[in-house]
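Just passing along the structure, written as structure tokens.
Every protein chain of the complex appears in place save one, which is left out.
Right, subunit A next:
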Amino acid sequence: MSSLKLKTTILDRSISKGKNEVSLNGFALLFSEIVQYCQNRVSTVPELQAKLSEFGQQVGIRMLDLLIVREKNGKREIKLLQILIFIKSTVWKSLFGKEADKLEHANDDDHTYYLIEKESLVNKFISVPKDKGNLNCAAFSAGIIEGILNTSNFPAKVTAHWHKGTTYMIKFDESVILRDKQLEGR
């Protein structure tokens, strides 16, 4: 009897995808509050972006574990390109319901990759005032990417820019590129 009862706890149920859509309006209002919360605690635009990125990293760390178990049967990505594609499609699809538009490799620098999103969901209702300069609230999404990459042991810096919509610039650590080259040889 007791073993039967145990089976019904949440830990024993499989992690199903379920219906994972939330209201866009609800999200937009929450995100707006997040930005205002951050804004009340910083004084400059770069600080605001850093704070948003911090919030995003918390989301990224949690999303990584969840998605690896749900979608990848517990196997983590170890190759650089694979993890970027994982972010572009799997992560973006489960977070925003669509894949990111483009993944590009910088011509002049092999440490740098660009993930391009024409219309970022987090920016859907946000008009940045002129005095805020080049603030992009997608710094939050950049934080998500950074959180995922860092916890997968691909140390990187990710920043959000206004270019062809929103472009996330992913700058990998030297060690990542070296390791990836070694892996390629095998």
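FYI, a residue touches a chain if its C-beta (ideal position, glycine included) is under 8 Å from a C-beta of that chain, and two chains touch if they have at least 3 such contacts; residues count from 1.
Basically, contacts and distances are computed from a predicted model.
Q: From the list "MIP18 family-like domain-containing protein", "V-type proton ATPase subunit a", "Trafficking protein particle complex subunit" or "NAD(P)H-quinone oxidoreductase subunit J, chloroplastic", give the UniProt name belonging to the chain omitted from this structure.
A: The chain we cannot see is, by its UniProt record, "Trafficking protein particle complex subunit".
Q: Which of A:118, A:132 or A:164 touches the chain that is not shown?
A: From the options A:118, A:132 or A:164, the contact with the absent chain belongs to A:132.
Q: Among A:9, A:25, A:43 or A:107, which residue is in contact with the omitted chain in the full complex?
A: A:25
Q: Please identify, in ascending order, the residues of subunit A that touch the omitted chain?
A: 25, 28-29, 31-36, 39, 125-129, 132, 137
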